[in-house]
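Report on the following structure.
As you look at this complex, bear in mind that one protein chain is not there, while each of the others sits in place.
Each chain carries a letter (A and B) given by its place in the written order, and its residues are counted from 1.
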Amino acid sequence: MLKRFGAFMLTAGAIAFAGGTADAQTPKRGGNLTFAISAETPHYDCHGSETYATLHFSAPFYSTLLQFDLAKFPQVKGDLAQSWTVAPDLMTYTFKLHPGVKFHDGTALTSADVKATYDRMRNPPQGVVSPRKATFADIDSIETPDATTVIFKMKAVNAAMLEHFASPWNCIYSAKDLASDPNFPRTKINGTGPFTFVEHVKGSHVSGKRNENYFKKGLPYLDGFKGVFTLQAAAMLNAVQGGQVLAEFRGISPAERDRLVAAMGDKIRIEEQSWTLNLLVAFNTQKKPFDDVRVRKALLMAIDRWGGSKGLSRISTLREVGGVLRPGSPLATPPAELEKLPGYARDMAKARTEARKLLAEAGVPNLKFVLWNRNLAMPYTPAGIFLVDQWRQIGVEVEHKQSDTAPYLAALNAGNYEVAIDFSNLFMDDSTLALAKYLSYDRSPQNLSRANDRELDKLYDDHVRERDPKKRVALIRAFEKRVFEQAYQQPILWWHRIVPTHKVVMGWKMSPSHNLGADLAEVWLQQ
Amino acid sequence: MTIALETPTVIRKPRGPVIEFCRQQPLGAVSFVIICVMMFAGVFSGLVAPYDPLAIDFAAILSPPSWEHWCGTDAYGRDICSRLIYGSRTALVIGFTSSFIGSSLGAILGIASAYFGGRIDNVIQRIMDILLAFPLIVLALVVVAALRKFVLGGVDVNLIFAIAIPIVPRVARVVRAAALGVRVMPYVDAARAAGYSDSRIIFRHMAPNVVAPYLIMLTAFIAQAILAEASLSFLGLGVTEPTAAWGLMLSGNAADFYREAPWMILFPGAMISLAVFAFNLFGDSLRDFLDPRFKV
Partner (left out) sequence: MLRYVISRLLYTIPTLLGVAVLVFFMLRVVPGDVVEVKLRGDGGTVTQEMVDNERKRLGLDKPLMVQFGEWMVGVVTLNFGNSMWTERPVMEEIRLRLELSLQVAIMATIIAVFIAIPLGTMAALFRDTWIDYATRIITIGGLSIPSFWFGMLIMLSLLAFFNWLPPITFTPIYVDPVANLTQLIWPALAVGYRYCAVVARMIRSSLLEVLNEDYIRTARAKGVYEKLVISRHALRNALLPAITVIGLEFTFLIGGLVVTEQVFNLNGIGQLFVQSVSRNDFTMIQGMVMLIAAFYVFVNLAVDLLYAVFDPRIRYT
């Protein structure tokens, strides 16, 4: 009896020991990952899209030249490119591609495909949409001396060019497909990515299975994936909680996180980081009295960002107080300096008195206007409600007009607005992208303040070409100071990303942008 | 089947329509009281509501019902009770206006159709048939898509039109049937022969006959209109934040907090149900009271 017991204990102990020391970090092959995608993309073309919905859908099927190394963000690593060199003058980028890469239809990838892809983005043929055309305007030529080498020659220095090559939107397509139909990628999928396309049931889900000929040996670990479209936040949460989906890779609000944690305990893993997204408030300088800098400045000063962040961060994704760059990113202005700029003061009583004074000086002490906003619950609604409340406290009456995307965009395009809440969606911290929003209106149609400010433009252009990092930072600070002193537009708050994944989902890496990490190549399931 | 002897040997004198109504239709009287309370709350929201429905209070978010906040607070710390009270204003304004506009227009078209007959009747009927080919909310959605947001004096005019338009053909159909019932009566022909003007005939003979169905439909469609407004706001296509409206209070993040703050979902939904219930019951009782055929 005792012998048996002893034997049992020994075996039990051995199993426990083995289980305990079994390296939980060794990726296991197999399994299907089902996750939620909160929006359904209207088409499959990464180039023509600016929404994460397309990336969460298509990224597993495609590769890019370079990728962000999420473990060491914002460093880049090679994807299709096995190695690369950058000339010291930053005017030439040479990439050596992996040999033996095949598209899903069996054809081999060559440098011609990379060239065709980038040509499509910088010179879109008739009928092709390419919002990133301006980003690649600095490319002078693309040469392909042999099948595995691509050389990009630049017209001018762009300090962030390498990160642009790592942009998740620059999916590499087949030159043959593009030649047959420039809009081939909108409706058909043929890539070099870790998964091959299985099916897309409209309104329901997209699924893919492992690409057995993937050029990165051993990857992907998953047998396949299924992205379920959950268009309602409530449905998505219910699905995560109920285990029908194992993750949602965009981001949820703090309240949603609390609910999942309370309901699921240690079955759910929550990862948090500041997000490269923000909401801005912009004043249309073409409409009186917003052409008066005093009015604009007063309205900005009345917003209690530090205080508001506490409350808003409990119920929405708005949290981080920051300037033109994501707070916490390498080049961002530290809080101590930020407090000196209008809108970031800690002493709100003083700021509000000053604001009232400015309004009176400008002749509009009882200002009334309409605030245009989108009618999305998270976090546009809380932002709008917050602003209305803040401006009430300096005697300004605001009508909060929340509307559907279409009329909202129509009004913005036509200039029929006084004040609007705008949205900035970046996939990386690069200042060339972040600051572009604040450029003069004739250069940047996305500038809702519609102001033309040549000083800002000059600061921007200088900083793009500036190679000395210290001088670059100084230029960015000067830029930011001018934007806020002129009070054209200003971030209300930056967002906070919270991603829930079931504990069994391993290998997925968190990053400040929901557009990254969507390819799922290194994700595996702990069964 | 016995023949019910309704009254005892003492015969009571009928005491005016309202009191008669309360006596014969007790449920109807109850619903009428509920409606009056709601109307009072809607008109005098400023006096009745304890808090400002738009006042954010981050310190008190998601608090359960208590002495300070009888119905609890929502995710912004706004008092739910106050929002329900102001919400009744939104619901009743939109409900009454759209039903009134729709029913009245429908009644006019129905009477015109019945009285003039012939080509006018045909044309009107065709148009009504086209409008009737949609369920109420589908037509409302199309109108909302067409008109977009159009606010006048704090009231969503496009929403009112969107709900009123589907009501018109439904009322027109019933009113036309009722008016036709009169038209075939010999005294209408006699009146015509005597040379009475059209409008006089319509008003003195047809109109009284259609008043009963008109009133019944009016109340019935107030109920439908309130439901439609709630549905549209829930879909995000009706009233928008931060206006207090019952359907709106159910959309957004209310469902997210179902565990920590179930009152966010329970109270607004209950209010919608209560309002629609009251109007439906009232309409039912009104019909039972006014329509002799149903006094079985």
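Assorted remarks:
Note that a residue touches a chain if its C-beta (ideal position, glycine included) is under 8 Å from a C-beta of that chain, and two chains touch if they have at least 3 such contacts.
Keep in mind the model is a prediction, meaning the values are calculated, not measured.
Contact with the chain not shown here comes from a single listed residue; of B:R23, B:R192 or B:R259, that residue is B:R259.
Interface note for the absent chain: among B:I101, B:L180 or B:L237, the touching residue is B:L237. Considering A:G30, A:P131 or A:P145, the position touching the chain not shown turns out to be A:P131 (whole complex). Checked against the full complex, the one of B:C22, B:I127 or B:A212 touching the unshown chain is B:I127. For chain B, the residues touching the absent chain in the complete assembly are 1, 27, 126-127, 129-130, 132-138, 141-148, 223, 227, 230-231, 234-237, 247, 250, 255, 258-259, 262, 265, 269, 272-274, 276-277, 280-281, 284, 294, 296.
In the full complex, chain A touches the hidden chain at residues 42-43, 50-53, 126-127, 129-131, 134, 186-187, 201-205, 228-232, 234-235, 238-239, 241-242, 244-245, 263, 404-407, 409-410, 413, 422-425, 436, 444-446.
Going forward, only the chains that are shown with their structure count from here on.
Annotation: 47 Å between the Cα-based centres of chain A and chain B. Only residues 233-234, 237, 253, 255-256, 258-259, 262-263, 310-312, 314-315, 375, 377-378, 381-382, 384-386, 388-389, 400-404, 407 of chain A touch chain B when the two sit together in their complex. Residues of chain B touching chain A in their complex: 54-56, 58-59, 61, 75-76, 148-149, 151, 236-237, 240-242, 251-253, 255-257, 259-260.
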